[in-house]
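One structure is given below, represented as structure tokens, and several questions about it will come after.
All protein chains of the complex are present and in place, except for one that has been dropped.
As written, the chain order gives the labels A, B, C, D, E and F, with residue 1 at the start of each chain.
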């Protein structure tokens, strides 16, 4: 538990429909804790496109890690990653996809990235205000290219808010990742540079649990899921392990020095 | 917690549907606390038009502050700003927009500003009287020009009340702002003077967290969102950073002396 | 809290749907406390017509007190004032208006005053008997002229009861006001005398918070909202500040002596 | 609280849907306490007709006691009086009237008195068995003349039972009244005698709070509401103050000796 | 309270939807206590027909005991008596009558006695398994003649069970009555003998509260309600006071010796 | 209570919708206790057919034990017996019958035995997972002959599970009965042998409360209800008392030695 809470206040934290005397919703805060325990996910925007990536933790040799997705395509021009409770995330991603299909049918054009983030955040808000339910224990990063060619990255929170970011990470490695973003992110970086930064960040997180530098580097193609959408093509492209490996090899020296 | 509450009364504060022995709804009070933690927003009316403005706090270099809105257009002739829980505010602003569209369709004319404030306040009231929900943790300032040319500023509270104001601020800087309003507001001030007063007030609030005077002044175009509606044009106009900067430059000396 | 309540009984006061062993509904009592904290409102009936009036408290220089209503027209022949929670009062006044419109449409004639008071009281009763809601924290005074020319004043209570009065005040000044009514009300007083009595009463209440006699008198046109309906015209007429001032001037000596 | 209740049993008295270990519904008992605090009402049947009467307590000079009803006509041949919570009584009386109108429409004849008492008691029973509501805090006396010419008096209780009576009183004066009924009621008394007995009983109750004998007698026409229905005419007739006074004058000596 | 209940188990007895660790529903048990406090009712079957009877307790001189029913006709061939909460009993008897009418309409023949007992028991079962309601605090005895000429007596319990009996009593006198049944009931007794046994039993119960033997015997025609249905006629016949008196006179000597 | 439960865990046993930390549903366990208090019922399958039987306990001379059923026909080819709360059992047996009729109408053929057990178990499962209800306090044994000629015996539990058995007993005598089944059941026994085993088992249970061997044997035809369905005829046949007596007489010596 990351925040101090005097024992006499605990009575306010049993439902999202009860404000504490300070005007807080404790259940929403607790849902954030579920996010902070999730696998690290991140999104970056550049002028050329956006990158979405996620760590896939090694959870035993029996798990078929190749068959587990942490980043999803919402539409050709939008991708999503999440951190927190998997079932909750899946439900909201399905909802976002349904919305996108309906939007295309109704208006004959793809929805802007913010609208998708907003409708998901609206569902989350409702689950913080009405009784008999709990907030969604998940944060999502929607990244994409708008019909007007601008690139966007949004994070939706368990409380129903969403913010626009240049680059953002969520999940258990979010502190490490965001510090690296603050240090290395530049608005004018190319998509390729953004992909390299992404891999450096996820390497830094993975290395924390893998002692051996070589091993950590070698595991990157297996343990990283990475997709990008270029402003030019507006197609959600998931990189193959081989493609990831190629980039990793090209920045091997930099990784060694981290 | 701003008010004293003897421990034996805490049992009355778990639901908005329970009166305390003094006839209070504590959950509504607690929702007000959420408002008081929000970013400062304000509205002013003059004979020539209304001004709506809000502080956009610097919350780290990764946030794309240009892509975050704190003031919204409801209709050509009405704008809104809010302080408190973002998700709650968004829901109510959507509701106000839907109402306005329906009103135009049904009656062939835009609704008066008060009517929009009233329907939003009605929704808020319902959330204080029926079980299984919590009050909205947000206050909104609706400002606009009525079909008859009068200018109006309304604040709706979490408890479902709304009041008419000449000028009003909400959120964490509301005390500073409202004291400056009381001192400097004049019914006969021009819209331009109202815009300048707005910038002075938001500067005073921002300077509290930015030691350096120069820096605080320089950050104004980035950290202030400001729109106006003139009686003549009845169009919600959001000022560009350049336009804000121009006004800031014109009152630079006055800001230095604050 | 005006009544003594032994601590062991508090368990009965959490819902309007629980009787105390003495057959009381504590939540309804607590709702009455909300009324007692409201701004003073009053109604008087005379043979010539009825008067409805309310105090508008000075709540700071930024509030546009001219744009705040404390008394409302329900129909040409009925007015209403309230004390207590503003949002609750607004909802019930809307309901009364809707009922009146429907009544005219269905029966081709305006409803008697009592019927309007009764349907509002019926809504209030329902909110004291069904779970998941709280009682309305508001009392209303309906005053008007019946189709048969009789004048009527009704007060509806949070518990769902209503009574007929010759003259009655509610809100924080109700004790002062009702004592003055008991002393000065006469069944045969003219409407003009009733208006003067109203102003004397509201002056007595306002003077309690304004030390200076002159200032208190001067503030009356600003701080008093007053309407009347004559038996002859059956039109709800709200007096202008100038009209109020004229009457105040005519009774200035009497006010000085209060 | 009229009955002893050991503290460890209080947990059974929070809802009408919980039986105590002794098979009691405490909330229904508590609702009876609300009845016992009500203004005294009574009903008598004679061969010639029925009498319904109620005490109207003096509650201050501002109340327009003439405009307050305590006894109501349900149909030409049925009247009702109640004791307890006014709002609850009003709702049930409205329901009884609606039922009577529907019965006449459906069957082309007025309903028997018992049927009206029964449908009201059925509503009351439902409010003692289903959660989320409270029992009705009111007892009603239905008195009338059946289509077959028999006279009937029924009392419906908060628990949903009803009984047939020769004469019965409810409310705060019920003990005094019922003792006088037991002493003075005769099956063969005339309607006129029943009216006189009614006035004697209500006088006895009123005199308890009015020291002066003369004053108490003088107040009777003001403080007593009395109606009768004769077998011959089957019309609910409310007596005027003058008519009440005439009867009071005729029994003045007897009243003096009470 | 007839059964011992250790204090630590009380937590299981607040709702019929909670089993105690022993597999009991305490709320159903408590509802039985309501039955045990009711006026004694009974039913007997003989080859010639069935008898239904009930004690009508003297509850003061004002009650019109002649106008109070404790046994009811469901259909020509079925009667019912009940013990427990009057309102609950009335609701279920209405339900049984509705069912019988519908059955006749749908199938063109009267329902067997068991089917009527079963549908009432089904309603009772539902009120022990679903939340937000309480069990019915009433037991009913259905007695009648089946279309095939067999005679039947069923008792339905608060828990939703029903059993077939040769003779059975419920209510406060059930122990006395059932002991007498066990001693004196014979399968081959005539309907007349059953009626006499019924009167002896109710006399034994009434005598417990009436010291004087003569008085108790004299009160029987007033305080006993008795009906029978013969196999031959299949008509529910309620005996008049005179008819009851005649039987009482014929067994006077036997009564004296009880 | 058959299982030890530390006091600090009791908080998990108030609703079937709460898991204990060990993954148990205590309310379901408690419902099993209701089953264990029921009258013993049993079912056996042989190659030739199935036997369903139940003990009918002597519960006083007034009960018409001949008119009480403990085993029921669901369809020609399926019978059922139950132990536990009678009302609950009746509801589920009605449900099974309705399902069977609908199945025949829809598919033109009788449902297999397992399908009937399954739909009843599905209803029971639902009552363990949804709030506001309690589990069914009853176990049922469905025994029958499938359309393909195989014989089946299923037991459905309060928790919603069902199992297939060769022979099984439920209720208060289940331990005695199942031990005898384990000792004497043979897959190749004839239906006649199964009937004899059934009678021996129920005799063993009845003898526990009847001291005298002769009396216990003599009471068997009265206190045992027994039906069988042969593979050949597929008709639910309930044995008459005479038929039971005949079998009892044929195994009298064996019974004497038990």
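Just so we're on the same page, a contact is a pair of C-beta atoms (placed from the backbone, for glycine too) under 8 Å apart; a residue touches a chain by one contact, two chains touch by 3 or more.
Quantities reported herein were computed from a predicted structural model and do not represent experimental measurements.
Contact with the omitted chain, checked across A:135, A:159, A:173 or A:221, is made by A:135. Here one chain is not drawn; of F:130, F:215, F:232 or F:252, the residue touching it is F:130. Hidden from this view is one chain, which touches chain F at 8, 11-12, 16-25, 114, 118, 121-122, 124-125, 128-132, 152-153, 159-161, 163-168, 178, 181-182, 185. Where chain A meets the omitted chain, the residues involved are 1, 5, 7, 10, 13-15, 26-27, 30-37, 60-64, 66-68, 85-88, 90-91, 94, 127, 131-137.
As a convention for this text, only the chains that are shown with their structure count from here on.
Dropping chain D from the picture separates the other chains, by touching, into A, B, C | E, F.
Chains touching both chain A and chain E: none.
By the residue-number overlap criterion, the interface of chain D with chain E counts as different, with under half of its numbers used by both chains. The angle of the rotation carrying chain B onto chain E, fitted on C-alpha atoms and rounded to the nearest 5, is 155°. Separating the CA-averaged centres of chain A and chain D is a span of 70 Å.
Averaging Cα coordinates per chain places chain E and chain F 31 Å apart.
Touching of two or more other chains is recorded for residues 131-132 of chain B. Taken as a graph of touching chains, this assembly is arranged as a line, each chain contacting the next along an open chain of partners.
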